[in-house]
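What you see is the complex with one protein chain gone and the rest in place.
Moving on, here comes chain A:
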Amino acid sequence: MVTTSPAAATSSTSWWRRSGGLSTLAVITASLVVLSLFVGVYDLGAEGGGEMFQITRVPRTIALVLAGSAMAVSGQVLQQLTQNRFVEPTTTGTSEWAALGLLISVILLPSAGLTERMIIASVSAFVGTMVFMAILRRVQLRTTLIVPIVGIMLGAVVSALTTLIAISTNYLQMLGTWFMGSFTSVVRGQYEVLWVVAAVCVAIFLLADRLTVAGLGKDVSTNVGLNYERVLLVGTLMVSVATGVTTVVVGFLPFIGLIVPNVVSLLRGDDLRSNLPWVCLGGVAIVTASDLIGRTIRMPFEVPASVILGVLGAAGFIALVLRLRRHG
């Protein structure tokens, strides 16, 4: 006989599965976003304040929203595709490949615009992520931590190559500022390509059920008539575009793709379609909060959002490892 009452067993998680939680999260995120519009060194009340608002604050805030959701959703999709909770664009090498692509585009096509750079970075991210996926298939022992270790190693190799190329072409100094993961330099005319990730998020939402099925592995996918290889390819492509664009505009944003989907999964389970709004909002909230902290902690100087994220993320990552250990 089944003795546990199902109501008792789900009571801890059910609140998170209802929409009350989502409205709360939406309000918190919206407050952070509004705050981001009004926090900064420049006094908006001063002369030219309105202009300044349009040129820097609005673009910066939009960039936070787009980059935050892009990285969180990318992490979620990668976790689904690899069936591993520890991957995200910076632990699969995706971001590093995007950076390599960007550097190559700058060297070979110095006159190329942002759009061309973004395309080259995305293609490079795609190739790199496919290499990662191909290696994963050959790794028999797919235990939880082997997968991100493979990705981090690949990323390190690619980073080393990028640095080597940068040294021999005198781009080393620029490399640091490009990939810093800072929103300081996001201004009008520099960020608009980020809207591409909004399209990617919509596409992922439409493909959510396929990705959920793919998350159960190749056999289950085949059994229900889903072309697993194709979902893998399309999913990787979308993650690559989102990561490529974000890397070109703001640089590396570590850990969001790891922390946000895992917290959402713990609270609500893995039904991708209903989780996506949570993941997007969570990503936006954390990136915006990190950027706000970075802007205010040492005013009038700015600490890059990625530094704050790194600190928050490392703590979150350790908590996650410990928690998953306990739960098996």
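The rule is short, and it goes like this: a contact is a pair of C-beta atoms (placed from the backbone, for glycine too) under 8 Å apart; a residue touches a chain by one contact, two chains touch by 3 or more; residues count from 1.
To be clear about the criterion, contacts and distances are computed from a predicted model.
Chemist: The chain dropped from view, which UniProt name applies: "ATP-binding cassette domain-containing protein", "NADH dehydrogenase subunit G", "Transketolase" or "Phenylalanine--tRNA ligase alpha subunit"?
Modeler: In UniProt, the chain that is not shown appears as "ATP-binding cassette domain-containing protein".
Chemist: Among A:Ala46, A:Ala134 or A:Val224, choose the residue that contacts the chain missing from this document, as touch is defined above.
Modeler: A:Val224
Chemist: Of A:Asn84, A:Thr129, A:Thr184 or A:Ser306, which residue touches the hidden chain?
Modeler: A:Asn84
Chemist: Contacts of chain A with the missing chain: which residues?
Modeler: Touching the chain left out of view, chain A contributes residues 2, 6, 9-10, 13-14, 83-85, 208-210, 212-213, 215-217, 219-220, 222-227, 265-266, 269-271, 273, 327-328.
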